[in-house]
Structure formats: C-alpha cells, structure tokens
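In what follows, a structure is listed as structure tokens, so that the remarks can point back to it.
Note that this complex is displayed minus one protein chain, with the remaining chains in position.
Think of it as A, B, C and D in the order they're written, each chain with its own count starting at 1.
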C-alpha cells in the first residue's frame, strides 16, 4: 500500500500544466484518496517518462505521443482519458493559412505547393507532424520536403503566429491551440483560416505504472471516474477551469491509431533510406507491416 | 599668464587648498615647493582644469587671460584652454600599451580633428613635430617601443616630449624628478630649463627639494597645508628662513628623508641623495 | 655545512652556473658578489633546492651533511633539509594578502604538523617565537598588518623574521639590500650580522656592492658568468684587484650605476648612494 | 625619520576586532542563506546515493555511442558554430559602446544607470526566450538564434566590459584629457588600450559559452545541433544523444584550446 504518489504533469498539445489551475484538482484528489500527491510540472516529457521508468513517477498526465513512449519504455498503462468540455472525444489537426490567402482547400495547397513555404510541426507532435504527414502527405504520396518551396518546423504557437504574420504560407496546427489563441489573441486568430481538418485525435490519457498496488489503483480510478459526476458544483468548476468534462475510462488501445501513424511514418523512412541494404530493408518493412496488421486486427 | 584668485578646495576631512592667490607672468619659471601633502599636486590639477575648486567660493583661475574655472565650475572653453597648457604628471600618465610615438602624438589632439586622430591619420607635419620633440629629449631611438618598456626616467622624458608636441604656452611639471636618480634628475631639469629658455614657455615646476628650486628657478612659491607661505625669489630661501616658516618639516625639504622608503607607499620611491651641484 | 661540488646549470642559451665548487663551514658569514646576471640568485636557488642542476653532470649539494640534490635530482629528504635552510629572497617572497604574523609563522611549517598549520592552529610556543622574531627585527608593532601594506624595507625585515622563526642553521640572503635606501640597508645588514653573531647561524649573503661585503663578511666568493673567480678574505678585495679579475664591470660593483634606474626594469630601483661607512 | 632599529617587545598588539566581526557576520549570513535554501531546493542527499543505481542504468543506455549519422551531426555542429560566431561578433560590436556607456568612471549617472538597466534586462532573460520572440519575427532557423545570442550576449559582455573599464588606471586618461582632447579621444586613446586585452579575453570566453548555449536554442527550433540533440533526447535515442554530446565536447574543447592560445597572444 502506498502513501505517496508522484504525479507528473506535462504540457500536452491539448492542455496546459499551470499549477494554479491544477491545484484544486490535486487537493481534491488528496482528500478523496488519502494519498499524498506530489505534483511535478514539466514542459517536456522526456524527464517525466524517464522518471516513470525508474519509479520516480507513479501516475502521469501525457499527450498521446508521450503516453505511447511511457507505455513502451516505462511500464505505463493507460487507465483514463480526459473529455474536452465541449464533449468531443478529442481534438483535430489542421492546416492553416492566412485569412487573405487564395488557398481554400487541401487541393489548393497541394497544387500550388511549389510556390509555398510550409511550417511543419515539431517531429514529436501528434497533431502538428504525425497526423498531417500521414493524412496529408503519405496518403497523397508526396514528400513535403520535396513539394514545397521550403519547409521549416516549429511548435504550434510559432506556426500560428508565423501564418498570421505571413512568414509562412501554410502551417500545421490543432483545434486546441487555435481555441486557446482565440481566447488570448482573438485578433491573431481572426487572421487565420483553416483549410484542412483531420480525423479525430483521441484526447489526453492518464497513465499509471503497471506495478502500482491494486488498492492504490482502485482508489485512484474510483476518484477519477466519479469526479464531477456526483453533482458537486465545486468539482464541475474545477474541471471547467481545466477545460474538461468528467473523465472517461480508457486503456492502451487508445493509442492504436497513433501507433498506426507512427509505424507508417517509420515505414516511409525505411523505404527512403538508401544507407541500408536491400535485404535488410525488405526484412524491416516486413516487420513493420506485420505490426501494422496486428493493429488493424485489434481495431 | 596664470592668475589664481581665492582658490579654496575642501576634501572630505581636510582643506586641500586654502585661499590661494597667485599670478605667474609670461616667460617665468616658478618652483612650487612644500612637503608631502601640502597641496602641490592639487594646485597643479586645478590650474589645468582636472579638478574644480569649491562651488560658490569665488575661486577663479585664468590661464592666458581665458577663464579655466570659476566658482567650482569649469568654463565652457576649458578644453580649448587646456590645449595651451602642457602637463607633466608626477606618475607620467602615459598610456602603457601604446607606443612612445603615439603617446607623444597625444599632444596634438587639441588641434587635430577628431576623425583624423581616431583613425590614426595624424598629419605628417605633426608626426615630424612629435619626432623632433622626442629627439630634443634624446628619446628618438625609442619612438616605436611600447611606453611600458621604458624605465622611469625615460617615461618622464616622453611625458616632456608630449608636452613639447602640444606646443603649449604654459608647462606644468608636477614633481618631475621625484622618482629619478640624481643623474636623471639633472637631465630632466636641464631639459625643462632649456625649453623655458629656447621656446619662451612659462614653466611651473613642483619640487620636493629646495636645492633644485634654487638652482633652476628664479622664483619660488612655497605651500604648507594648502596655503601659500612664501612667494618670492628662490635665493632668499636659506635653511634658517625655511625653518622659520616651516618649523620641523624643513629637514625633509633639505635632506632626503631616509625613512621615505619606509613609508607605506610601495611603488613610490622618493629617496634622492643630495643633488649634484654642477649642471651639464 | 654547505658543500657544493661540480655544480653546472645550463639554461636554454647560456650557462647559468659553470662547475662551481665551494664549501662553507659552520658559523661562517660569506658574501657572494658579482655583477647582475653573474649567477648569484641561481646559486642560492640551487642551495635551497628550488632549482636542480644539469642531470648527470655529477653536480652535488650537501647541506648539514645531508644531500640536497645530486645529478640534477632533488634528494628524497630535500623537504626535511629545506627546513634547516632559511632563505631571504631578493623580492622578499612574502604572501601579500596574509598578515605579517602569518607570514612569519610560515617559518614553522617544516616542524608543525600539517593539520595544525592548515587549520591555523599554530602552537602558542610557535606564535611566541614568531612574535619574538618580529621584535628582533623591530616589526612587532606591525604583526597584524597585511604584508602588502608594508614598505620595501619593512617587508625585507619580515622576511628575515620568517627565517629566524624557521630556526634554520643556515641563512641564505639574496641581495637583501638591493632595493633599500642606505639607512635601511645598514639596519638590515646589522640585523644579519647580529643573528650570525648571537645565534651562531651560518650566513651566505649575496650583495651588489663590495663595500658592504668588506664591512660585514670576513670571506667573499665572487662570481662572474657563472664561475667562481675569487674565494678568499674580503679584505683582499681592493679596487685594483677587482678590476683585474672583473675588467670593465668593476665600476658597477663599486659605484652604484646612475643608469640603473634607466635600465628597462621598471619596479626595480637599485640606485644606492655610497653606503654610510659608520655602523650603528 | 625615526629609524626603527630599536627592539620593541610588544607581545600581542590589538588584533583588528572589527574585521573579524565582519567576517563572522558574513559567514553567519552565508550559513543562514544556505539553511533557508535547503528546504526550497528540496535537498535529499540520501536519495542520490540510494538510487544511484538508476543513474547507472540510464547512463548505460548512452553507451556505446552510435555515430552512424555523424555527417548530419557534424553539419549541424558547424551551423551551431556559425551561429555562435555571428551572435558573438554582433554582441561584441554592440557591447563596446554599451560597456563604455555603463561605466561609472566614464559616463554621467543619468546615462550609465539607464544603460545598465537595459543591459540587465538583456542579460536576465534567457537566450531561449529571446529565440522564441525572434522566431516569430524573422521566422525559424539559425538567424533567430543569432539574434537571440546577440541580445543576450550584448548584455553579458557590456557588463564584463564595463567592469574592465571601471578598473582602469585613471592617470593615463587624465594625461590625455590635459592635452585638451575630446571625450571620444580620451576613450579611444586612454581607455581602450588599457582594457583591450581583457576585452578580447572576455569575448573569446563568451564565444565558447555561446557555442554551448547555441545547443539549447534548438529547443525552440532556432537551428544548429540543438535541434537534433533535442529530437534524440525526446525520442529516447540515447546512444545517438551520446554521440552528439561527444561531438559537442570535442568541438567545444577544440575551440577552447584555440581560444586559449589566442588569449595568451593578447594578454
């Protein structure tokens, strides 16, 4: 039986990790579970995941990509999922252009690509990189590095502002980020036009270490699943501040679409890799395809 | 030439100068004597406008009939006036890392346009003048050496060359021989006397030893605790007379203090033996 | 007491010492003379084991019958031997930022255990000895002052006090009066002579001026270009004799060179007037 | 005048009590600050020993380094170097006037106070934050990094430069002033020759630091090896991370050795 839980919180694509917003939620958690909750906030997931791997963090808040790493490297297991306040099951990846741009659809973008500059997302970003590279580029069998006039990569914030400032013609972004921009800088948001929207990306998961004592797991799960559903005004308010409705149960399968994309990305990379021998290449590709098939079967 | 009126300078705890009134005429060579701390350097620094006297004390200094400072404020054209006053400092005040020649050319800054000096494009005529000045003090051979590689006596002579290059009408020399051995002292004083004679420059030289004042300067001004206690012909300065106005401090003025080297002033070595009575 | 055999030291371009052989008996007071660059300091540094002679030259130095160095290698117990040799350096070699007292207590490092010295817990008996040594050189009043605030002559005396505190049996003094005025020189030489007399300490003192050697030391060793050119009674050192063995360099040995101050060695001021012939 | 040849016996002159009191207070304050910070810094020295095994495991992941993509790393290191060169160069150019203007002994207070505050601001804010800001205005890539290093380094160097200026010997400057020189001439002939060796030494030192700092700028996409380094760390490719770090160490050491040589030439 544990007395203390180290709770890691990173900024994900969909949420911020400001201590002040989280504090009421964390104290409610302490009260309800009787565990002492030590919260740690970080801007980057590497530290939290390594911490979880060595049992310095027991429960953590992740984005999809980082949750995948946590499951693979750090004995993590997804057990719950947030639900955005608007009730959607997740968020979307976008391609954005300036309001005055003549581009209005994905076709326009791909057609005029040779004269456009493209702001790609951080390679670790799900919505900024992974999703568009599959649904926009891989599906259409083009390589962004080749078709665009030039490509730079940055985080969502920079990409949004770069489009608003006309420094790049097209960029990736996501619905959460644009919503936040709409609150803080409506004028900037007004300068941005969405030309493409992806399929739904599942919302942020909560991950715990597999080897957590069952009793502790039960306490945590019980708290999360009931939070905000018992009709307490205060709890609803806390969730609202975090931008959420009550939580939903979830498991590692949440990651399957993401894994699919990740594997696909890997496959493209191996295909284009000239450094490895043809024999090795076919072998690796076969492995990847096998994994892809396994995922397809699960879905 | 130099007119000093009601000059008073108060330092934090003490009076550095106390109601000094003096006039030096054109073409004079005046010695300024006084024991250590009597205010010789302070007076010199006021004359060349590096220090200002007490505000609203009514103090005023005119050099070449132009006001250098009044009431504790530098006059607007102090910079212009300074170009007419050459100063030789007690610690030479050369720039160590520059060559001897560049140091000497600093004397021309007052008349060379800033853009020329800053881009190191001194006119050839000025360069020639600098070299001539160095030759006059016997330092032409060291023109391209760094100032820091010179011995004390040589630095002193470079400082004189700088003042010469300045073509100043007034030369202030603050204890130019304080850190030199007797032979070098003689050489430096001879050079000053020669400049005074040949170029008709007004010279004010502060000295620690009365013997030199008597030998080289017709007139002496003596300071004590910031006040003028004597102003008249140097020949009148007999030991007994000095004792009268100085009290026990006389001894120091006449025989070089043995314990000077023992004072807690490392890096400043003031023991001069009795000066050689014969000039070159 | 000190035995030097076949000592040769080659610097990059020149021979610093060239086959020196000499023996100093217990209780002697020996002067080491020679012009600048003749190797006096180099010899001293070999005797106290701060420098090693050429390897495999057969050179050897014994102090108090224990080997200090042989064949260019320090002996194992060089550190122990060093504790018996007090050294007064040409530039005093005090630690500026420590107090005079701490500097003097450095003399006890050879016998005080490291843990005591490092934690500044010198035994009271050693502290008393340090204070007595300071008193002997007339510096007890400055015991808690920083060494950097002392004048040259005072620093020299602190260096002597350090050597006294070391209770060394041999004292090496390298030009202890080179940077002092005549009065301070006399004081310092008197102190050395007194130590020699009262404590029966063997003293080797290097000097620039033969007059002092004649006055204070019965025996003189003269060096020239790293070689011993004279070893015998000081009284035999007449100017004509010196001229014979030294050639034109004699002059420097007898009358302090006027242009010493003009050599390009700022910070080193060697002009001593003729020493006062009367002792205290 | 009195030759102190007499033998004074004065067994224990009054030791300066005040100075040892000051020292004691100083130490007490240091101790108090350390104690106060103990809690805030969450010091748990025992944990370090207890779980050092974890660290060994993690460090083990770093070895053997994987140099398979060394060409890419090398290219990026060279970009990092370029970035540091220009960032430092521009900063040195700006730090000269700002450094002089923020020196007490040259500028009047109504100039040096505001200039210093501006420099403080440049210094206080991290390069990465500046990089973020510049990325927005000039777009992604090394140029934003150059600008960020420039602003931050200007703040740092202006301070170091002005400290050197404040420590100069005033006498040569007075010597020049007395010839009737203008203020600019005083600075050029009196101040700069005195501080030049120190300035060069500081600039080289900062150049080295900037090569290191440039590796962090990658976090926000401002070019150089940093981008690759972070990608590797985030992807948990520790063997590659190790290779990159080794290359960084080698190149920083090389720069270090060269600049040490250069410094010796000037000082």
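What we mean here is this: a residue touches a chain if its C-beta (ideal position, glycine included) is under 8 Å from a C-beta of that chain, and two chains touch if they have at least 3 such contacts.
Since the structure is predicted, the reported quantities are computational estimates derived from the model, not experimental observations.
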Given A:54, A:223 or A:264, the correct residue touching the omitted chain is A:54
Of D:28, D:43 or D:183, which sits in contact with the chain we cannot see?
D:43
Tell me which of C:43, C:85, C:203 or C:228 is the one touching the absent chain.
C:85
Residue-wise, where is subunit A in contact with the chain that is not depicted?
6, 8, 10-11, 16-20, 38, 40-44, 46-48, 50-51, 53-54, 56-57, 155, 157, 161, 165, 167, 180-181, 184-185, 188
The missing chain sits against subunit C at residues 48, 50, 79-87, 89, 91-98, 102, 106-110, 114, 117-118, 159, 162, 166, 251, 257-259, 262
Touching the unshown chain, subunit D contributes residues 33-34, 36-44, 47-48, 51-55, 57-59, 78-79, 81-83, 85-87, 89, 117, 120-121, 123-126, 128-129, 132-134, 136-139, 141-143, 145-147, 212, 215-216, 219, 223, 233, 241, 245, 248-249, 252-253, 256
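Throughout what follows, only the chains that are shown with their structure count from here on.
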Chain pair with the higher count of C-beta pairs in contact (A-D, B-D):
B-D
Could you please state the distance in Å, as a whole number, between where the Cα atoms of subunit A are centred and where those of subunit D are centred?
37
CA centroid of subunit B to CA centroid of subunit C, Å:
40
Contacts with two or more other chains, residues of subunit B listed in rising order
258-259, 262
